[in-house]
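Missing here is one protein chain; the remaining ones are kept as they sit in the complex.
As written, the chain order gives the labels A, B and C, with residue 1 at the start of each chain.
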Amino acid sequence: MTLETLIQLIYLISTGAFILSLKWMSDPKTARHGVFAGVGAMVLAVVGTLLGREIVAFHWIAIAFVLGTAVGIPLSWVPLTAVPQRTALSHAFGGLAAGLVGTAKYYMWLGDGGLTKFRMTAIGFEVLLGYLTCTGSLMAAGKLQEVIPTRPLTYRNQNVINLGLLALAVMIAVTLVFRPEQSWLFPFIIVLSLLFGVLLVLPIGGADMPTVISLLNSYAGLSAVAMGFVMENKLLITAGALDGSSGLILSIIMCRAMNRSFTNVLFGAFGQVEAQSTAIEQRTAKAATAEDAAHLLENANSVVIIPGYGMAVAQAQHRVRDLRDELTKRGVNVKFAIHPVAGRMPGHMNVLLAEAEIPYDSLFEMDDINPDMPQVDVALVIGANDVVNPAARRDPKSPIYGMPIIDADKAKAVLAIKRSMNPGFAGIENELYFADNTLMLFGDAKAVVGDVVKELAGETPH
Amino acid sequence: MTLETLIQLIYLISTGAFILSLKWMSDPKTARHGVFAGVGAMVLAVVGTLLGREIVAFHWIAIAFVLGTAVGIPLSWVPLTAVPQRTALSHAFGGLAAGLVGTAKYYMWLGDGGLTKFRMTAIGFEVLLGYLTCTGSLMAAGKLQEVIPTRPLTYRNQNVINLGLLALAVMIAVTLVFRPEQSWLFPFIIVLSLLFGVLLVLPIGGADMPTVISLLNSYAGLSAVAMGFVMENKLLITAGALDGSSGLILSIIMCRAMNRSFTNVLFGAFGQVEAQSTAIEQRTAKAATAEDAAHLLENANSVVIIPGYGMAVAQAQHRVRDLRDELTKRGVNVKFAIHPVAGRMPGHMNVLLAEAEIPYDSLFEMDDINPDMPQVDVALVIGANDVVNPAARRDPKSPIYGMPIIDADKAKAVLAIKRSMNPGFAGIENELYFADNTLMLFGDAKAVVGDVVKELAGETPH
Amino acid sequence: MELDFVSGLFVFMLATFIGLDVIRRVSRLLHTPLMSLTNAISAIAIVGAIIVTGEQQTTLSTVLGAIAVFASTTNIVSGFLITDRMLKMFKKREPGK
Partner (left out) sequence: MELDFVSGLFVFMLATFIGLDVIRRVSRLLHTPLMSLTNAISAIAIVGAIIVTGEQQTTLSTVLGAIAVFASTTNIVSGFLITDRMLKMFKKREPGK
């Protein structure tokens, strides 16, 4: 067996392990095997590559490994609320890596005349996707961390200008395919792609960033695919395609759950109208105290807790767990209803509740719990807003009309915890808070839930 | 674009279409698109191949096309009961084609010195799998058509002798890999493979043929994969792998539904003990007339019909449909319960009932209907036996113990149609027929169901 | 466009992943038509048969190839036709009722 065959066999096993890694994510029970398979696959990929005869010097690689590890470990300690930013930042790194490799290869082949049309096309894709993913993700990370204004920044003819820039970059790349020796053109592709990444994300509202991140994940995957064509490497193509599909599917799931189209997310400047639509509060909502709430809850047979973005902001998950324990102790049947886009990233609520050690078999998906809602005694809404807004079902003029929601309004009584009557992400008012059977608990979710728990615990000390 | 690239692109599209073809089989609504995609894929594959520069003469190909079509069309007219035989026969043809191509390639490369180790290995696999699939499938077809005795034909040391033959064939192939010029050895591989195919299937009982056919389907797929390695063709490898997986999964499903292992099916000589275990009939079963049955059925609220192999033998599906219509007209709720291995091939009952135009949404799978069985007024068992044998649940000593069954015995009353008290495929007695709440309707399923329908229609003419 | 051993294995592995997944999700209703459909698909061996026949290298190879083309064509034609015949019978609601 030649060395080359050995390397290809290692790549083959690595590819299989990457696929298994994602397969095992289908179930929380096997998900951790998935991580191990992924790590194994990556180690094999690296080892296989290092075995290659073309690797003549290792010191730079070793230094980069060490530095990368040194930076990577602390990056994994971020609090769970910062996971979206961290992911965005990582995509920026991934895009950068792809872009740089493409650049290096271009100049290498420019020197030795190896720039075939095929290679130049692949490099064009790789560099375009790589650099735009890089700056786009940086912008997304900035918006999520609120370093950059989260509201959509728009100007006249924005879409035309942006697409014009992209078209220009593509045209330059096409020119280079036919005249690869015109190397002065190459830096323009880089600059234009970097610029396009920035301009692409600027006009998108902060709250749409999860969808954008997923799309950028897809682009990062595709740039790895392009790199696979450049380096003539099937492992890169496969792993890149897996990533590309993942990003695509997650963004589609998010768009569907919000009942919006890709175009609307990318070019709709959603969230811009926030200010104007805070309607005139003629009607008043009924406020309640923690004591009232405790009373209502402990006398219920069944309680469904519907968490939303507010629970994440307030970091209230541990208090929520205490509440659940107190109620369960009293024989109340407590379930959690999780909307697919509650919070700010897919699966956001699940991770937070898992962190608070709430077993995942007490979490129910929207479609599974909605039929039971009319039989529920109390629906406890914790920092959720749009995902329980009945306008999505009732009001065809509402911007969220048609979005599937959790039918909290059908429960016998509703308790809603939030700090004010301000709207949520979609910037619209919520009928639910004015309903006859709704009581509002104003305040920070963590504090309010804590108070309710104290009331419950105080009454019957154990 | 070179011709070679064009051909590869055509193959690429063909591969995609084959995958879609199988994907669309996941739902009866899209299944016919699946056939069209499959046809399209095959046409592309053929056209792509014919475009190749190495094809210098077309007349033999054209003649073979015409003859093949002339034979293929009538072969597709077989009655539905003969589908298993037809499938087996087709596998024989498929195996033959693979074997012949391998043989042709061997002698071609023997002439021009092109027999590398890689090629010889691939040819070895292709020829072995191809020829054994060919004779094995012929035997299976013969057993299914009852041209060959269906009972397992066994002799001393059978498994040792068979495996010895296979080992010998493999050894010869290995020798040829290292000394491809020893061409006198090659015919021995062919003969041994053909012989092994026969001996493999001889000791397997006729009723196990569906599992054997599925396995042979898998082998036919694998021989196409081997041909792909020989011809260096990715399309062959992909399509072959799709087939290989399909055969494998279907045989696993069948084995699971029978609670038996692969080894037991292949080497267990199951069905051999049939004669001896027809136990002494001390107890008597209660026989009933068509009139009794009609009376019982029309007074029921809910009836579950459980068809089995006997319905297929009697071709009773159209009568069954009439019965359903009569009962439905009277407001009786009629459902069908389909066991995964009822009949003699996977999905056997579904095809027969579909032929009788019974809509597939009134068919229920075993796991879906079992929980409702205790509420059912009448379970009507039509020519089914093993799949409703409660010994599978109750009697740890029974050969079918552990096989999942349809819980007909839990219904308030049971009507069972069969010709005698003879056992079914597994050769064991069935407690169900002696139960207090069971009435037997003796006779051919088609005749008996026809009588019941006449009774029902006669009473209330419309 | 030549294919080495490992590349072949690579394609085989990916296709098997797809095959196992796809087949596992074929509706139980359709297992019989599935058997004839895959039977037709396995006649992809026609690709190899056509090449061997068309090359006309030796009489032997041409004859063997032509038989293989014949056998494969039979499978293709009968396999697809019978699958379609069976699938046409599967109906959800009663027609005209």
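Side notes on the structure shown:
Note that in this section a residue touches a chain if its C-beta (ideal position, glycine included) is under 8 Å from a C-beta of that chain, and two chains touch if they have at least 3 such contacts.
Note that the coordinates shown come from a computational prediction; the quantities given were computed from them, not determined experimentally.
Note on the chain not shown: across the whole complex it touches A, B, C. If you put the hidden chain back, the residue from A:V101, A:L115, A:L144 or A:L432 that touches it is A:V101.
Touching the missing chain, out of A:S21, A:T150 or A:S398, is residue A:S21.
Listed here are the chain C residues that touch the chain not shown: 1, 4, 6-7, 10-11, 14-15, 17-18, 21-22. Interface with the hidden chain, as seen from chain A, comprises residues 4, 8, 18-19, 21-23, 25-29, 31-32, 34-35, 38-39, 41-42, 45-46, 49-50, 52, 54-58, 60-61, 63-65, 67-69, 71-73, 75-76, 78, 80, 83, 86-87, 90-91, 93-94, 96-98, 100-101, 103-105, 107-108, 111, 118, 213-214, 217, 220-221, 223-225, 227-250, 253, 338, 340, 345-348, 350-351, 354-355, 357, 359-361, 363, 365. Within chain B, the residues in touch with the undisplayed chain are 5, 8-9, 12, 15-16, 19, 234, 238.
To be clear about the criterion, only the chains that are shown with their structure count from here on.
Here the spacing of chain A and chain C, counted between their Cα centres, is 41 Å.
Per-chain CA centroids place chain B at a distance of 16 Å from chain C. Chain A and chain B have Cα centroids separated by 46 Å. For chain C, residues that reach two or more other chains under the stated contact definition are 5.
The residues of chain A never reach two or more other chains; the list is empty.
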